[in-house]
Every structure is written in C-alpha cells, then in structure tokens.
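All protein chains but one are shown in place.
For clarity, chains are labelled A, B and C in written order, and residue numbers in each chain start from 1.
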Amino acid sequence: MTSATVSRLRAELADLHRELITWGLVAWTAGNVSARVLGADLFVIKPSGVSYAALTPESMVVCDLDGRLVEGELSPSSDTAAHAYVYRHMPEVGGVVHTHSTYATAWAARGEAIPCVLTAMADEFGGEIPAGPFALIGGDDIGKGIVATLAGHRSPAVLMRNHGVFTIGADATAAVKAAVMCEDVARTVHLSRQLGEPTGIAQSDVDSLHDRYRNVYGQH
Amino acid sequence: MTSATVSRLRAELADLHRELITWGLVAWTAGNVSARVLGADLFVIKPSGVSYAALTPESMVVCDLDGRLVEGELSPSSDTAAHAYVYRHMPEVGGVVHTHSTYATAWAARGEAIPCVLTAMADEFGGEIPAGPFALIGGDDIGKGIVATLAGHRSPAVLMRNHGVFTIGADATAAVKAAVMCEDVARTVHLSRQLGEPTGIAQSDVDSLHDRYRNVYGQH
Amino acid sequence: MTSATVSRLRAELADLHRELITWGLVAWTAGNVSARVLGADLFVIKPSGVSYAALTPESMVVCDLDGRLVEGELSPSSDTAAHAYVYRHMPEVGGVVHTHSTYATAWAARGEAIPCVLTAMADEFGGEIPAGPFALIGGDDIGKGIVATLAGHRSPAVLMRNHGVFTIGADATAAVKAAVMCEDVARTVHLSRQLGEPTGIAQSDVDSLHDRYRNVYGQH
Partner (left out) sequence: MTSATVSRLRAELADLHRELITWGLVAWTAGNVSARVLGADLFVIKPSGVSYAALTPESMVVCDLDGRLVEGELSPSSDTAAHAYVYRHMPEVGGVVHTHSTYATAWAARGEAIPCVLTAMADEFGGEIPAGPFALIGGDDIGKGIVATLAGHRSPAVLMRNHGVFTIGADATAAVKAAVMCEDVARTVHLSRQLGEPTGIAQSDVDSLHDRYRNVYGQH
C-alpha cells in the first residue's frame, strides 16, 4: 500500500534528518534527504527552508519523478529537481542525500576528488570520491552532473564543484551513511595531507577491501 | 502595542541566543543578538556579561536608538552602541548579531574578505563577505565601520578587523541565520584554501544564484 | 562465575561504546570495544554494523579466542579476528579498542608515528605512538601487525597504516582511555606542527614522567 509506505518513509526521513545534525553535516537548513516510494513513481523529501528542529513526519512532502509536488502543505526542497533527476535515471537508487558538509565541500570548492588512502574509503566508496562539474540550480544540470559522474565510479558520493555533496543508496539510510562516511574521510584525508602525503593503497587491495565489505560486513 | 511586541521580542531573543550556542558561534558570554521594536525608536538586546545559561526573556533589556537603557534591570551589552548605530542608519534592518565566531574571526584578524567560491555564499551573501576597518569600542566607530562597509556589498555580514563579525537582517532570525552561514562558509573556504586555491564562480552565476535564492527559496 | 562476569562485561561495553561517541572517536558504526572474560578463553565484543544508539548489553556477543561466535544472536564485529589475535598473544591484555578517530588516522594515512612532545604523551604512552604496517582484514595480518609493533614500545596504542587505531589495556576501560588520549594528543601534535616544530622532551624526562604516572596518578 502506497499510503502506508509513504507514512513509514515520512517517519524515517524525520529520523534521518536528525542524523545529519548528530553527525555535524549541516548548518541551519542546508541539507536534505529523500526516499523513493517503491512501487510508485514518487519520492518523499524535506520541505524547503524549514529548520531541523521543526521537521516532523507530517512536514515532509511527496513529489513525482519530475519533482512536482503531489502531497504535502509545504514547498519541496529547492534541491528537489536534482533528487528527481537521480531517481528518473538511476532505478537502483532508493535514497538521495544532499549536504554542504564542511570538509567534503572544501574539496568540492577546489573541484578535487578525494584520493582513496584509507581502508574505510576502499570499503564504502571502492576508490576515490569523484568531483563533478559546476552546475546552476533550477533545471536538470545538477542532476545530470551527479548521474554522469557517478556512472564512472563505484562511489555512492560525488562532490559537486563549488557546491557540496550528493550521495545515493539502496535506501535513504544507506545514502545518509554514505554522506556521514564521505565527510569523515574527507576530513581525515584533508588533515593527513596538511602535514605530508598519505601513502596510497594498491588497486588490488582497494578492490579486495571493497568486495569484502559489500559481501561480508554487517548482519546477514 | 509596543509592550506586547517587546514581550515577544524578549522571548525570541532568548531562543536566538541559544542558537548561537547550538551552532558553536560563541564562547562564554561573547556574542549578542538584538531586535528592533517596530513602530518605536527602540530595540531589545542581551544584557552585558550574563552567561547564556542564565539568559531569560526577562533578562533582556530595551534601549533607545542612542543605546540608552529604557527598560530592564541589567546593563545592556557592551556592544550596544554598535547595534544602535546600525538601527539609526539602516532603517531596513530589524535585527543585528555580533559574534567572535572562530573561522570568520580568523579571516578578520588578517583583515581579509572571504571570496565567493561556494554556491551557498552566492545564495546568502551575493558575493564576498567584506572586511571592515579596525575600530575601538566605546563610541560610534564600530557602527560607522559596519554601515560604511555593508553599503558597498550585498552581504549581510561584515568582518571587523581584529575583532569579529556583525550581521544584519530584516529581523533577528535572519541576522542569526547570516551569522550561522557566515561561520559555515568562513570555515569551508578556509579549509579549502589550506590545500590549494578554490576555483572562482563567474559573476553572472553569482548574480543568478543570489537572485534566485532571494526570490524562490523557502516557503512563500 | 563466567555468566555473571559476562553479564557485567556486556553492561560495561555498552557504556564504553557510548564513551566513543562522547569523545568523538567514531562515525556511524566504525569503532568497537572488547573485553576479555577473565578465567575463560573468551571475550565480549560489539556486533557488526549495529548503530551505537541501538547497542545494548544484550546485543554484545561472546567469542572464543579464535574469534568464533560462542554466545549472542548477531554476527561479531568484522574486526573480531584482530581482537582475538591480540588476546591470544598478549595475556596481560584485558581490553582492546579499535577506532578510525580522525587525527590519529590522519597520522596513520601517512604511516607516521606521533612524536612524544607533550607531557601527557609521556604519561600515558611513555614515548611515541608507533605506526604499524598496512594489513588486509580477514585473517591474522592486522593482529600480527598490532602485536609486533606494540612489542617494541611502551605505548598502548598503535596506528595501523591507512587504517586507524588499535589500543590495549589491562581492562576495557583502560583501552578506551588510551583511545581517547591517543586522539587527543594526535590532534594537539598535528596542530602544533602546522605552525612550526614542537620542541622535544628529553628521554630522561619522558622516562621519569611515565614512571611517575604509572605509579602515583589516580586513586590507590
């Protein structure tokens, strides 16, 4: 049932937006999470310009895959078009997150990918976290940049130039996890490079770590 | 009614001073928010040297536009003269915030403007965050420096040399938002520059982002 | 009685995992604490991929010293083999902690030991915090690297290359304390080196501080 699914996703998104605060990924209202409604051409997303303290399951809004408001009393996030584009072009994606998290955005401001020099990066990102193009808000340019950049990488995160981070996942929780880990490794690699050059990890080791992580880690 | 307005502003300011703590903008008692009383030549401001934990709506004080205490049992903030000068000379301003937030003040200690290299800066500040002059406390020098510097910029924030940040807004919430975003972008641009040079954003893109943000973002 | 001991250790570990959050050592689920069951060839450890908010005494799992699950409904941490190796080869160790804490991991990404330039380092670590080898997860390589590196040092912490930190202690609390102090000194020495070179401490002073700390500090 779609309406039960939507209710569950509204509650999940309210919780997940709190995770953005818990892990220090957002300032004021800048950051949003969405979740695809499985079995319907819809997704649920944060309303625009609402403070995290005021977010409730009820305040979330539902959009179609063109980003048009379908259900909810508030305007959808100003980043809705980018989320919609990802859902239209990446059917395997069930959740999308956008933040301006500090260290990741510092890399993005230089348009520079984060090199894979940590085993935790090999695990979660399977290699570097790539940098995408500069794109203006308001049309499909951001969405196109996200999809085109992710197509060439294992990484569920992309650093959009001069802007911030978009992450994807099989569901919204996985996308939030990718956003948390992206900021964590962005910070660690930044700090490591401040005092020298981190040593690389052999590609075969990166491959082996990524494969093991996807198939062994967690509860099965 | 002025007294109902003042009561509401006292409560708002108590909440907004908590936001300064939430977003990590202040240490000990260094930071203050004020709000103009619409329809009267008055503003409400934090008392001097009172800890944030001890601040209540009742502890806020009311001053006239020359910064003289009109209502309240405590002395007004030692920065009251600067707030008053802004209200006298910028009739469109309804709220003023002053902090020594860390990264913004690090730029201020070098007397250096923060270049606009993030779309979030183009949105909120419409360009660089400018640096104002060095000025001693105790007269109108700080206020004059704020107003003169802001006159030449779209930015609602100014970095006063060797001192800290002043932000303005249509109301106190908008000024607090500007203070939060100012520290956020000051930190991101600082970090980005530590490992290279952030790429610029074309002026036409800055203009377009700023225009869209002021006219489209949020709930209308 | 083993089962009473295990119950107590389960509760202790739930508390100690909260300390990892309190002191900012972990992101998402990346970090784990274990405790040896005295009088039995067993240890208690965090389950794999469970969020810190969801951790309870009951969710902890018990493994034998080969890292095989003995008691508990969830899979043990993916780092269990490394903990097990340490318990097998270091009989004096009663607790092990693993984190990717930010500053320590930044040193580890360069494969660089943290020099002993703080009296607090001399106290807790008795000299530098050494860097261990790169090792892949999944066998005994990480455990071997930890034990071989610690063998040549007084430090209860080792920085595993491109990976993160392992710490040991007489009990789990001592290992968590070492993890907290490791990140604290990793950060301070990192920052100090950013603006120049910290001055060294004479080896005789390091020795004297470490000896005093182990024999005088705390409640006896």
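Brief remarks on what is shown
Quick note on the criterion: a contact is a pair of C-beta atoms (placed from the backbone, for glycine too) under 8 Å apart; a residue touches a chain by one contact, two chains touch by 3 or more.
Everything quoted here is computed from the prediction, not taken from an experiment.
In the full complex, the chain left out of view touches B, C.
Across B:74, B:90 or B:174, the residue that sits in touch with the chain not pictured is B:74. On the side of chain B, the interface with the absent chain consists of residues 27-28, 30, 47-50, 74-75, 78, 100, 102-103, 105-107, 109-112, 134, 136-138, 161-164, 190, 193-194, using the contact rule stated above. Those residues of chain C that touch the chain absent from the view are 23, 117-120, 177, 180-181, 183-184, 187-189, 191-192, 194-199, 201, 205, 208-209, 212, 216-220.
The criterion applied here is as follows: only the chains that are shown with their structure count from here on.
Taken as a contact graph, with one node per protein chain and an edge wherever two chains touch, the assembly forms an open path, each chain linked only to its neighbours along a line. Two copies of one chain, chain A and chain C, form a contact in which under half of the residue numbers belong to both partners.
For this pair, chain A with chain C, the centres built from the Cα atoms lie 31 Å apart. Between chain B and chain C, the centres computed from C-alpha atoms are 44 Å apart. Those residues of chain A in touch with two or more other chains are numbered 194.
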